[in-house]
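Not every chain is included here, but those present sit where they belong.
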Amino acid sequence: MAGSSFGTIFRITTWGESHGPAIGAVVDGCPAGLPLSEDDFTPFMERRRPNAGPMSTARREGDRVQILSGVFEGMTTGTPISLLIQNADQHSADYSAIASVFRPGHADFGFRTKYGVRDYRGGGRSSGRETAARVAGGAIASKILREAGITIRSEVVSVGGEPFAEALPLLKKARAEGDSLGSEVLCTVHGMPAGIGDPVFGKLDAYLAEAIFSIGAVKSLDIGDGRLTASMKGSENNDPFRSENGRIITETNHCGGILGGISTGGDVILRVCFKPTPSISRPQKTVDTDGNETDIEIHGRHDPVIGPRAAVVVEAMAAITILDAMMLNMTAKLSSFRAFYGPQEH
Amino acid sequence: MAGSSFGTIFRITTWGESHGPAIGAVVDGCPAGLPLSEDDFTPFMERRRPNAGPMSTARREGDRVQILSGVFEGMTTGTPISLLIQNADQHSADYSAIASVFRPGHADFGFRTKYGVRDYRGGGRSSGRETAARVAGGAIASKILREAGITIRSEVVSVGGEPFAEALPLLKKARAEGDSLGSEVLCTVHGMPAGIGDPVFGKLDAYLAEAIFSIGAVKSLDIGDGRLTASMKGSENNDPFRSENGRIITETNHCGGILGGISTGGDVILRVCFKPTPSISRPQKTVDTDGNETDIEIHGRHDPVIGPRAAVVVEAMAAITILDAMMLNMTAKLSSFRAFYGPQEH
């Protein structure tokens, strides 16, 4: 599915460039009756916020989410929820030097080829700034999932190839050298019901993969044992089923909670690799929009590693995807339709 | 996008179970004017066909594709192309033993939880058999892509952790032990135009990821340097741009042909890991549909490794995805709309 919308029943549409007046999201298909206030977004937005530590940019992004519609007397009404986040701190001047040069590792050249024009201020639509709108949408999805006992946790597990806890020296060095580092995020969905996802194109893993790769800088995704399964035997990789307190579960979880596109009820495990931040201050070879070779040094405030702030984006996209898949699943059995509508008296 | 359809403009809908009378695909949105005959499918179907070698099942699947609509006088008409493949060799009897048992590594349990009922004959809709319909659709997409100079190549690069060329002894051993092996497929799209894909949810890599993970048994996807980028520095991972014969290209291709969701014009590189075939004849622990613990041995004809026959499925899904993304891209610039429609005289 192309464009700026994601989801079938629970659907988010984001808009906005990093250097326009604001960015935002329209969340359509949110069920009526959910208590929702602007405070619900705060913990999520905080996790995406730069914390001025060595892993983050020096910018401060006062990302307060305003609710413009869809909530009445503190409760969602079932109509689209329009969320707006001001771009308080734009500093357009920082970016003027790159207007006519294609930054390596960025979408600049593809963007220009596709559209003929390009909003060169800080990456425009391709900026990581866009993900703030997703995180706001994910906060709503997460709140609904908690009603079904589902929780999602997302964390950086490695930076530059080192375990996250040990990576600080590496990062300081990279920053000192005007360089950046790759990273890896692990996301776990706990409390999943079994039976979510469709057997063919609508596989839960297909849908999650679309969601995760729609986040900028993602270069790989593993589900469960992922890449390791290519070197495994069936007898090692298959998860035996067993009964526990009347519930059927898998004894191990090599599959990462999904078999044949449908959830098993085990934890869904996603492992996501992010490439190093492409904006680096070391000189790089590139060309300008006329094709002339030139050098570029990208200054300004850029995170030297993407994972720490992107972990919550992974979580948000997982939440939106799983909620939508669960909603789509409510019509899988005729008995559910019958229970919902029964025969009417007329 | 849920269900049994994939694609926005060029859209494939597949149907059929492994043990019904037939399977098939409806290909909608195929442009008019493409020469198409049943022979066009043969080379693709042959690559998916079991070759009775040590890497394949003993079944023979005479997968002749019948065209039921959408082609007139040897040419596509722009209307939906209905493709039908008979299930000649069904052997339902082989599968009766598994009717009330959940096979480890299969969708059986999720399927049963989701739908309440399950066509237990050979996996039903979740069978790899379904992918024959995708390969037929991919044959059409590939033929159109060749009009734009785009070729896709897909090959198994490793089996059970060994390079493909060296894996035969491993495979023989696994088969002798009633076991199976994982594998890895590399898919390369050559001749891509730059500028394909959308910057946000419609990223070309997001769309490809959805396509690839919709293939059964896929557990990981890497684009370009993929997982390796998590351990790289920005200065190592960024691909410098340069001019060559008036065309802007990247000097290296760590990014795998996609930056910020949009194609660079370099080769698109996909690396796909398949788990080992879950159907193995070694005894496995599991439960029956009432939750009672039991053992299962799965006999019958199953490929001991998935990659060799699935490589062409990866290629088919890549072709469908890229063609659809290219079609969606034709309206990105106002100048294209203007050139197509110009002002009419009335």
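As written, the chain order gives the labels A and B, with residue 1 at the start of each chain.
Assume a contact is a pair of C-beta atoms (placed from the backbone, for glycine too) under 8 Å apart; a residue touches a chain by one contact, two chains touch by 3 or more.
Keep in mind it's a predicted model, so treat the numbers as computed, not measured.
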item: 2 chains shown - copies of the sequence in the complete complex; value: 4
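Rule of thumb we're sticking to: only the chains that are shown with their structure count from here on.
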item: Inter-copy rotation, chain A to chain B, in degrees (Cα atoms; steps of 5); value: 180
item: Chain centre separation in whole Å, for chain B relative to chain A (CA means); value: 24
item: Chain A-facing residues of chain B, complex; value: 1-6, 8, 14, 102, 104-107, 109-111, 113-116, 123, 125-126, 130, 158, 160-161, 174, 179-184, 193-203, 205-214, 216, 218-227, 229-243, 246, 248, 250-251, 255-256, 258-265, 273-280, 282, 284-287, 291-293, 325, 328-329, 332-333, 335
